[in-house]
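Handing you this structure, nothing more for now.
Note that one protein chain of the assembly has been removed; the remaining protein chains are unaltered in position.
Chain IDs A and B follow the sequence of writing; residue 1 opens each chain.
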Amino acid sequence: MRTATSSLDLLQPRSLGEALRMLRDEGPLTPIAGATDLYVAVNFGTLGSSRFLNLWALDSLRAISLRDDSLRIGALATYTAMIRSRLVRRRLPMLVSAAREVGGMQIQNRGTLGGNVANASPAGDALPVLAVAEAVVVLRSAKEERRIPFGQFYTGYRASVRRPDELIVAFEIPPLDGAQWFRKVGTRAAQAISKVVMAAVRGPRPRIALGSVAPTVIRLPHIEEALAGGAAIEDAVRLLDQDIQPIDDVRSTAAYRRDVASNLLRRFWVDTESAS
Amino acid sequence: MTNAVGRSVSRKDGIGKATGQARYADDLTFPGMLHGRTIRTTVACGQVAGVRLDFDPAGFTVVDHRDIPGRNVVALIADDQPCLVEREIRHAAEPVLLLAHESREALLGATVGLDEQPGTPIFDPEQSPTAFKTILIEKGDVTAGFSAADHIVEGTYRTGHQEHVYIEPQGVIAVPEDGGITVYGSIQCPFYAHRALAVVLGDTVSSVRVVQTETGGGFGGKEEYPSGIAAHAALLALKACRPVKLVYDRVEDMLATTKRHPSIVRHRTGLTRDGRLVAMDIEVILDGGAYTTLSPVVLSRGSIHAGGPYRCDNVRIAARAMFTNTPPNGAFRGFGAPQTQFAVEVHLERIAESLGLDPVRLRERNLLRAGDTTATGQKLGDDCAALEVLRTAVRRSSYRRKRKAYAGTGRGIGLAMYWHGSGFTGSGELKLASRATVEITPTGARVLTSSTEIGQGTRTMHAQIVADTLGVPYEQIEVATPDTSIVPDSGPTVASRTCMVVGRILQRAAEEVRRKLGDLTPIEYYQRHGPLSVTSQYEQPDWIEWDEVNYRGDAYAAYAWGCDVAEVELDPDTWEVRPLRVTVVNEIGRVIHPALARGQVEGGTAQGLGYALLERVAMQGGVMANAQLTNYIIPTTMDTPKLDVVMLEHPYAGGPFGAKGLGELPIDGPAPAVINAIRHLGLDVRAIPAIPETIREAACASG
Partner (left out) sequence: MRFRLNEQDVELKVSPMARLLDVLREDCGLTGTKEGCGEGECGACTVLVDGEAVCSCLIPVAQVEGTEVTTIEGLGAEHPLQRAFMDEVGAQCGICTPGMILTATTLGRRPSLAKIRQGLAGNLCRCTGYEAIYRAIHAAS
């Protein structure tokens, strides 16, 4: 049952600086970006907090740019903005693929990359992309800026190193060599939550990340290492159980997730053969 | 000569719907209106030991079973379902307490503590000691049939729950008026709600009136269920002496309301060497859930259709609807027939496979023809179109060519035959004794029935029938809102009866009006003589005979016929089956409105594809664990393939302009056609929904 919204507080900063001061002085506050996840919690009465910080007006966080040869995507960039961005299309086509499969057009118009990361669902569609791209999460507080490698951002199920006084302001994605590959397996053909989601890069050293098969999005270090060392894909796939812990839930089964993850690994390897 | 019938005239309700002006239940407000809320059980069975209100009661209206002035039942067939739980809990999400408040925010903020003592639930219908209804249909001598058979093939087939997912959730508003009560709402059957209200409210109200609001889909889900919601809103409104709106959100709607009955169907079939059916022994088990609701009649339709549209001299169909501690299952488009026809059509495909017969040949050999008799002994008339439907579908879909071409490619093609009886079963229509009215007005004529428009086109189709019968332009026909204070009881809007049965009553009323008009148009008549109104009542065709006790005789006045050919593609990495194309051939007698008819077929087919491949109710401990649209998946544009629809017309003399029933027919075919296409891929699947996890298991089993 829906939350009574009149009982909720919303702080409305007009600048990033003001937002960070509010987080420091008036916290704890839950930041709201496009609200596409948060308002599901409002509608289902499962909100964990009652005081919020509206980021939507902070246009400075929307920019997508190149900085020192890194692709920098502002935390408030929407999926639609990423799909439309020439820079993203050129540098990180797998992120465009992921963005196209996030919900319907309405969700793509509103959902943001920062929100997807901050929400920290292990099923987040863009997260495996950031994992294999070895993105840097740029966090800022009133006091300082911290730059955290994506691989160190999550500490457990829906938990991250972000402190309550910090905001995710951007992601920096260094240049990436190799063929990019993305596949989301959802409950249906469109706007579904993933049962397994995978992003991978076939470069000098293959990188592979999976979502929905562990408490957080994960890289597959054993498989990456085997493939980098020239192992056959069938031999590498056998190492999968060392890296993933899929579970049964209302959307799928552990056995299905494990087998699909294996098949996607094989498919990635075949699809990117020519790039090697 | 006809002008409107057979043409796709514009919908009576098209403009209101395209402009957002159509008013649905939640769009209405009344002065002083309160919002209502339902407090429900969380355990599958047990006792309510206590209720604690953890909020300041000022401004709240609170209702429990002690506030019911009449009988505490949702009146339907068995009257076993309480309107509000007194003590015994039979399923989760059962209503116990009702709250109302002027401020929805205050209402949302109120918390209620429910002390429940859980009992030991029953979830397996096969282990359940209680049957709501058993049916036995016997034709010929099954034992003799089996002893004459060259082959015997057996199989068990299962179908899951299906949620209606009308996009407008359930909702009503109760308004106390002049010592009586009026309920406005998203209601398929206003007179069902009317009767249920009268039983709950007893003689404390001077009048009960039910008015249908624009309804955002029903599919059976707003047939019987709104009776309980109407009673809840009325109890709150009468206690508060103010209007009360009770609208469910999606989660509550999915947790609490009825679904399609899950089924287990076992077939044992005897055949001759050349593939002739000589004995069919069929066991049908439906999971009825915790109360009787409509399970007996769902079982009835399910069992009559269980043998499929095939002739066989020796048939035994033993069916039972069982009690379990899950929310009651109820009416859903098809009403038992999709479950049993899924089983028989998948079974036939397995027979073809095991006997090495061509699936089309096997069906051609056994399909019902005019003059044949059904399992209940009904002799079919000349409108029996089964064979033509099959042959048209096979030709249109290039089935034979694709069957060969797809072999070994990851694509599959399969077909399913189906039939659907129009109207209530047996003597049901005679008992209903439905009435419908045509009256002339200063601008033409007006149709008055209790048949509801729930998207399928009732208003438009009834107006077409009356326009052509009176010989006046379609635009001159108005259709009254179903309001029990002004329309006669035309029976419920269910059972594919609104066109064939109610349309025929209207046609007879309009014929009578036309006789009385003489040479005058309705407008001229009104100007000279004033109002004129004719109400006609259902007349059963004289040839119909039905033995309710032994299930012998003419089960339905007419049958519509269908064949679906589904083409699918399997993703070998994910075991996702994607439908590529479905060819649907339906014979429904005369087509009154081609575009509406096509829309019914396309929509029913898409809903059937969801039933086949996507829609899984994850029932855990008697609670739907995936009660939200993110996790209960219905087809989007991306999941719905190209639908190629062909309508055939074999007019039925007893229907208006030759029309038969259509609404439910298209839901019968997609699931077995898809599963048979999956079988063509070499995968032995005997249960739906065939989600990728299920297909994976079948693939692992087949190595």
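One rule holds in what follows: a residue touches a chain if its C-beta (ideal position, glycine included) is under 8 Å from a C-beta of that chain, and two chains touch if they have at least 3 such contacts.
Model, not experiment: these values are computed from the prediction.
Checked against the hidden chain, the listed residues B:Arg311, B:Arg598, B:His650 or B:Arg696 yield one contact partner: B:Arg598.
Considering B:Thr19, B:Thr111 or B:Gln127, the position touching the chain not shown turns out to be B:Thr19 (whole complex). Residues of chain A that touch the chain left out of the display are 2, 5-6, 8-10, 12, 32, 35-36, 39-40, 42-44, 52, 54, 56-57, 80, 103-107, 109-110, 189-191.
Residues of chain B that touch the chain left out of view are 8, 10-11, 13-24, 26-27, 164-169, 214-219, 249-251, 454-457, 595-596, 598-599, 602-607, 628-630, 634, 636-638, 640, 643.
Following the convention adopted for this analysis, only the chains that are shown with their structure count from here on.
Each chain gets a centre from the mean of its Cα atoms; for chain A and chain B, those two points are 42 Å apart. The touching residues of chain A, counted against chain B in their complex, run 1-7, 40, 43-45, 104, 185, 187-193, 250-253, 255-256, 259-260, 263-264, 266-267. Within the complex formed with chain A, the residues of chain B that make contact are 37, 104-106, 108-109, 249, 251-252, 572-576, 578, 614, 618, 625-626, 628, 630-631, 633, 635-639, 692-693, 696.
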